[in-house]
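Other chains dropped; remaining ones untouched in position.
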Amino acid sequence: MTTTTVHARTVAQFSRKKITTMAAPVVILAYFAYIFVSFDMAGLGDRINLNNARTLVSDTYSYKTHVAQDNRDGSVALSIEGERKAQYPEGMAPNWVTLGEVTTVDLGQGHLITLGPQVRYEIPGYGLVTARPGDDGVNAVFPVGDLPDFISASKNRVMIATDAGRLTITRSRAEVFKYNYGWELFFFTLDSSYYGMGAGQLLSHAFSGEAGAIMEDFWTNTMWRHGDVAWALFETLLMAFLGTFGAAIIALPLAFLAARNFTPLGSLRFVARRVFDFLRGVDGLIWTIVLSRAFGPGPLTGAFAMLLTDTGSFGKMFSEALENVDDKQIEGVASTGAKPLQRYRFGVIPQLTPVLLSQVLYYFESNTRSATIIGAITGGGIGLLLTQAIATQKDWEEVSYYIVLIILLVMSMDTLSGWLRRKLIKGDEGGH
Amino acid sequence: MLRLENITKTFGANTAVHAASFTVDQPMMIGIIGRSGAGKSTLLRMLNRLTDATSGVITFDGLDVTALRGTAKRNWQSQCAMIFQQFNLVPRMDVVSNVLHGTLNRRSTLSTMFNLYPDGDIHRAIDILERLGMAEHAPKRAEALSGGQQQRVAIARALMQDPRIILADEPIASLDPMNAQVVMQSLRDIHEQDGRMVIANLHTLDTARRYCDRVIGMRDGMIVFDGTPEQLTTGTARDIYGADASFSEATTSTQIETAEAAPKMLADIAAQ
Amino acid sequence: DAHAISEFRIGILGGENAQDRMNSNECLRIAVEDALGVPTRLFAPADYNGVIQGLLGGTIDLSLMGPSSYAAVYIADPEAVSPILVKINADGSTGYYSIGFARADSGVTSLEGMQDKVFGFGDPNSTSGYLIPSVEIPALISATMESGDYFGEVRFTGGHEQTIVAVNNGDVDGGVTWTDGQGNWEDGYTFGALRKAVDAGLVDMNDLTEIWRSRLIPGEPVVLRNALPEDVRATVTGIIDTMGETDPECATAIAGGEVTGFDPITHDAYTSIVAARLAKSN
Amino acid sequence: MVDQTENYANVADLSTAYLAQVKAKRLMNFIMLVLFLALLGAGFYTADSRNAGGFWDGIGNVFDFPEAMLGEAIERVQLMPGYLVKYLPSLIETINIAAASTLLGAVLGLFMSLLVTRGFAPVPMLVGPLRRILDVLRAVPEIVIALVLIFMLGGGPVPAMIAIALHTVGALGKLFSEVNENASLKPVEGLASVGASWTQRMWLGVIPQVAPNYLSYALLRFEINIRASAILGFVGAGGIGYDLRNTMSWGVGKYDEAAAIFILLFLTIVVVDQLSSIMRKRLTHGNSSAEVTL
């Protein structure tokens, strides 16, 4: 090969390389262009609802209190987030509301609202808005001039949304929203005698023998339902635990059937492998539906669905691990005249345990996540609570609460499984 | 005692061992030599029944070993311990457990499943390890040991079987010269002190000469030499290893070299 | 078998937040548990099908369900359950309506306005949220309910509550849900999904407007599994039948709106629904 | 342990010590085994009692559902091909969601993995915080992100794609960084010595070393993401999962369509699964001719 040919060849080789290296990104970009069109990404701008995003974010760190007057009978009801179960008992109100002949609501920063036959809102820097709702409409009176952006008014409806809060007046109702930071009623609901107590006060009550009652009020909190949430979390974990370890126990013996070096009979091996493929291919989602006919909704159904899918995954992985075992150890044990079961026990299992344990523990963590989804479909657990809370699109603080709990649960399972892996696999288990 | 008659083993078209016959009348230490692929391993594996002979008969004290099946075959295996070139221990288990595997044939399957052995066996295992200078390593995992130490654990496992015969398939091929010497000496001691028969495949002539009472030479599956180490001249060795004039014993030696051999070795290295 | 049961399971149809559903049916659970003396539990699967499968598989004993869901059970296994009771509205009637609605500020006021827009059904097993509108609306618009035919897109939101939220948020332009159609629009009528949404603080009815209303649909039946022992069936039927008098608050809670009580009913009331459902099947 | 054993005066002591150690270990293992089995048993019992139907009552009925479905599918088998065609677009959407999110996730994951591998990280201070971010991305189930995004973006494939892609970033970012840790730093240092920029060092010095492993993990992820994308469809994010839910929950009367969808989904999963496992085997096991031209 002369130097000139080397030059020519190399230059040619580089132009080929140029093309191949350019081809990959070009193909990827073309695919994304196709996705952009087929997923209608351009229309995303129209569809995106920033208001929703804002609600979501603000709801996660704040709550609103509704003060609603029924214009027909003049009754006033106060509730957190407008929910019945979070209604203030008769005569009870937060300190910024004064109940009486007329109800005054102090939104702060000089914003003062009076509810009564005539509804008044003093807006600093704008002026006084009054309304006299009745069958003929809202009858609102505004300061002279154009209506500012924060007021939307029609004959039967007036809405004033300021930084301090919101007032909506219709013929039948006049409602004030006041926004506050935090997750209200997280510990106790309004009907609990412990509502509004500080930590010190609670502690002194706890020490004077009310610890049980305090716990009971917290646990059965109808807004946050801590008891149910705890059970739901536990059910989720339970599904993952039963599904993963149950599958491992079932898959281990079956994997021998699918391993070339342990099942010389090709047809048997073929059947075993296809069974694993089927179990995996059907997917936990469909198993959940299939099984819920037989077992009904609940964690057992979810656990079995996961167990079936994972039996497929483990069967495949275990049989691959079995095909990779080192024959020398088996032969060493066999040469002493060991019986077949003993050969498996000492020649195979010790080699297999680290691989299996690490796979099983990895799945345990990932199944904690899957259990959330399976729960959402039928089983129960935190997944159902979460999806229902999201479907309602109202209690975003609960949604964030559940999300935080799920992340904490999954991350702690991740840590636990990592710790167990290190402990069990690297640690000296000597005789085993 | 041990008698092989026309033992043959074919793998497909390939004949690994071809009509091998020999008789051993009393426990002795026998070395089998021959180059790679001569059929040494296959012969030993047929003796232990890890591999079935294609034809021929092996008898031991009148018992037809080749005909054994099931439990009887496993009992024979426990009588006829095997030591491997790669040790074939269970690396993740501790040394004593590995030695105790020598008793598997005698114990019920169920009790051994949970790694439960009688205390007496454990004591005996440690005594055997002690004899091989390995007692202090008893609680370690096998994989934590050096090659020479692992091979001694394998010998301890063999001894634990309390066998009539010990078969060793190139027990020192993966070991450095120091460890090789220790292991071969252990096998020799076992033969001399316990009166067990030892049959060892050996890669190198000098080891066979130094430790064995009898040497069998194999070539292309056939036994081409059977005699005392003294009868094993360089000429015969050349026959066994293939008639190549460049044959030099030094290249198969595992002894720790003396100074005069060095320049040649160095030249070999430089020539590579 | 006709022997004693070891527990009693009440299924609650989807369409509302699981927690709220559990809450509103707690009074029924206690009443049944006290009367039967066996542990009684509530189950709130994610969708209608969860309850349907439960009744078919025998893992749920009692449920207040929509006519179409009942028909689904009946079609799959006519022997599985029987309708026993139906709730009586405040005015003494027993039926309800499927109602189409849109956002007031969208300009849509009728089905015509919905042309080429996104239409939202609820759950496929819902009578008012799917079955009835999917039968009646095509006749009115002389087109099918396929996406792109008359409506721009037709989509299942998953349930009544989701439909209301989706319309309120503008995710779909119009949707269908159930109502008794009595009382004030502002209140979301006296009962139905809209009323629940208003009570839960989900929507302000002034933001919405009605665009279509179906013919009267036979009332939602309380169904009971046939395999239950006769005494259990009688006890449970008795409790709910008299609920209007004994515990009106509970009757309101489980019915999801103002009712006067429950009246006996039989399968005959639902033959038209079964027929409609069969017509929608392959 | 060596230091310990050397102190033993004689073999008898050693035997006793070993025996004691073995017994302690045996006891420990026994306790662990009993504990594990007890947990499993108690877990099963709890799950059984919290389920609507019990295990023993239901076990006889496990085939009811497949029977009903299969019966209908066989009865109207002549409609099958039509259904397969009808639902093909949905299937393609599901596959597209999986493919786009895998690609997106792999690209971002690759970038993240380089940022969190000690030795490669351009800003070593960020390694810790970025790793935590990856952990969180991995921990959040896709369904959570998807549902929240559906709330903001409306339905359709985009929320599902973003949700799966985010999860993929977390999963692949971690796996890739583990691969990176085994990559040789020598080529990187060699490139650093010629004055190459960070991007050049990574692209030319690291990627060629790790590309086969990356590809293998990305393929495995694609497999997983197809399932994820089908499942998300089930809870409201387009694709074949949505059709499957609607037909399946209708029940009798549409089980034949459900069966057709199910067949499509099952075949897709099995085919992708087999293809990816063949390709992965080729990538990771030898075959040095698997040239990586970068």
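Each chain carries a letter (A, B, C and D) given by its place in the written order, and its residues are counted from 1.
The rule we apply is simple: a contact is a pair of C-beta atoms (placed from the backbone, for glycine too) under 8 Å apart; a residue touches a chain by one contact, two chains touch by 3 or more.
The structure displayed is predicted, hence computed values, not measured ones.
The stoichiometry of the full complex, written with the chain labels shown, is A x1, B x2, C x1, D x1.
In this text, only the chains that are shown with their structure count from here on.
The greatest centre-to-centre gap from subunit B, using C-alpha centroids, is found for C. Summed over C-beta pairs in contact, the chain pair with the top total is A-D. Inter-chain spacing, taken between the CA centroids of subunit C and subunit D, is 38 Å. Averaged C-alpha coordinates put the centre of subunit B at 81 Å from the centre of subunit C. Looking at subunit B, one finds that residues 115, 139 touch two or more other chains. Residue positions 21-22, 26, 51-53, 58, 61, 64-65, 151, 154, 248 of subunit D each touch two or more of the other chains.
Pairwise, the chains that make contact are A-B, A-C, A-D, B-D, C-D. Those residues of subunit D that touch subunit C in the shared complex are 51-53, 57-58, 61, 64-65, 68, 76, 79, 151, 154-155, 236, 242, 246, 248-254, 256-257.
Here subunit D touches subunit B in the complex through residues 1-2, 5-6, 8, 11, 14-15, 18-19, 21-22, 26, going by the rule given at the top.
Listing the residues of subunit A that touch subunit D in their complex gives 17, 20-21, 28, 31-32, 35, 38-41, 44, 47-50, 52-53, 56, 231, 235, 238-239, 241-242, 245-246, 277, 280-283, 285-286, 289-291, 293-301, 303, 369-370, 372-373, 376-377, 380, 383, 386-387, 390-391, 393, 399, 403, 406-407, 410-411, 414, 429-432.
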